[in-house]
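Only one protein chain is missing; all other protein chains are in place.
Going by the order they are written in, the chains are A, B and C; count residues from 1 in each one.
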Amino acid sequence: MKLIADISIIPLGVGLSLSSYVAECEKVLTDAGLAPRLHANGTNVEGDWDVVMAALKTCHQRLHAMGVPRIATNVRLGTRVDRESSMDAKLASVKEKMKT
Amino acid sequence: MKLIADISIIPLGVGLSLSSYVAECEKVLTDAGLAPRLHANGTNVEGDWDVVMAALKTCHQRLHAMGVPRIATNVRLGTRVDRESSMDAKLASVKEKMKT
Amino acid sequence: MKLIADISIIPLGVGLSLSSYVAECEKVLTDAGLAPRLHANGTNVEGDWDVVMAALKTCHQRLHAMGVPRIATNVRLGTRVDRESSMDAKLASVKEKMKT
Partner (left out) sequence: MKLIADISIIPLGVGLSLSSYVAECEKVLTDAGLAPRLHANGTNVEGDWDVVMAALKTCHQRLHAMGVPRIATNVRLGTRVDRESSMDAKLASVKEKMKT
């Protein structure tokens, strides 16, 4: 099952500078063979449900191993079975509509 | 890894009455040995990360099998390694503070 | 415009014990004339869009005034214009379906 997801990970108990943890999670996602697209409030990722979800679990485990005591993550998960979909196709569709 | 999650599943392409799909997902979570706590905007669940996440995947698969072409889910995921945590403990802690 | 919302406020930079801040936000929502329903991963609230949103802003302001340097909030917002809706009606509808 193909999954298009948006992941926002918030490490708690490590102060206000969260970028090193977000960067580590980007590496985890990339190492999983995914091509995460970072934005200002999370990261977009697409792939097989199991691959994406395994990488997300690894993110939590990796951050805890780095000393993060608590993590609050928000994830948006999109699946569809009526046709193929992709992040590029979603973006192209909106941009096409914005022209009119 | 213990997970406390909040799941909000939104079926798309099946009109405006979503309750039968939400009810089906509650059954899936319950059948997974979890004890979901439904609220007006999602459901709370706690358990082993893999068990909760497998059940969430089953929810998507079940709803697609029921004819839902597209699903948009929002999930909040909480993990912590500094101490044991539970949904009851979280609620009790806030309610204790509300007395003062 | 009637709004049914679910608010999850995460204070950053104040350690791991967040319950006093969540409790304060419950008070803010209650003082706004709303009847928030706390759950393990957020709080449900319903009312006029402007009233709910003004209270949410006050939550952020109040927590910052309490010394919270940074806040990350996740909110689910539901509006509909086809018919009246309520949190009780949403819950009742799902529970009715769970019987079958």
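Just so we're on the same page, a contact is a pair of C-beta atoms (placed from the backbone, for glycine too) under 8 Å apart; a residue touches a chain by one contact, two chains touch by 3 or more.
Every value quoted in this text rests on a predicted model; they were computed, and no experiment measured them.
Chemist: Among A:K2, A:R37 or A:R62, which residue is in contact with the omitted chain in the full complex?
Modeler: Looking across A:K2, A:R37 or A:R62, the contact with the absent chain belongs to A:R37.
Chemist: Name every residue on subunit A in touch with the hidden partner chain.
Modeler: The list for subunit A reads 4-6, 8, 16-17, 19-20, 22-23, 26-27, 37-42, 44, 46, 74, 76, 78, 80, 82, 87-88, 90-91, 93-98.
Chemist: Can you list where subunit C touches the absent chain?
Modeler: Residues 1, 12-13, 49-50, 53, 57, 60-61, 64, 69-82 of subunit C touch the chain that is not shown.
Chemist: Go through subunit B and note every residue touching the omitted chain.
Modeler: 10, 12-13, 15-16, 18, 69-70, 72, 74
The criterion applied here is as follows: only the chains that are shown with their structure count from here on.
Chemist: Shared numbers divided by all numbers used: is that above or below half for subunit A and subunit B, i.e. same or different?
Modeler: Answer same: the two copies use largely identical residue numbers here.
Chemist: Let me have the rounded angstrom distance from the C-alpha centre of subunit A over to the C-alpha centre of subunit C, please.
Modeler: 25
Chemist: Using Cα averages as centroids, what's the distance between subunit B and subunit C in whole Å?
Modeler: 17
Chemist: At which residue positions does subunit B touch at least two other chains?
Modeler: Correct list: 74, 76, 78, 80, 82.
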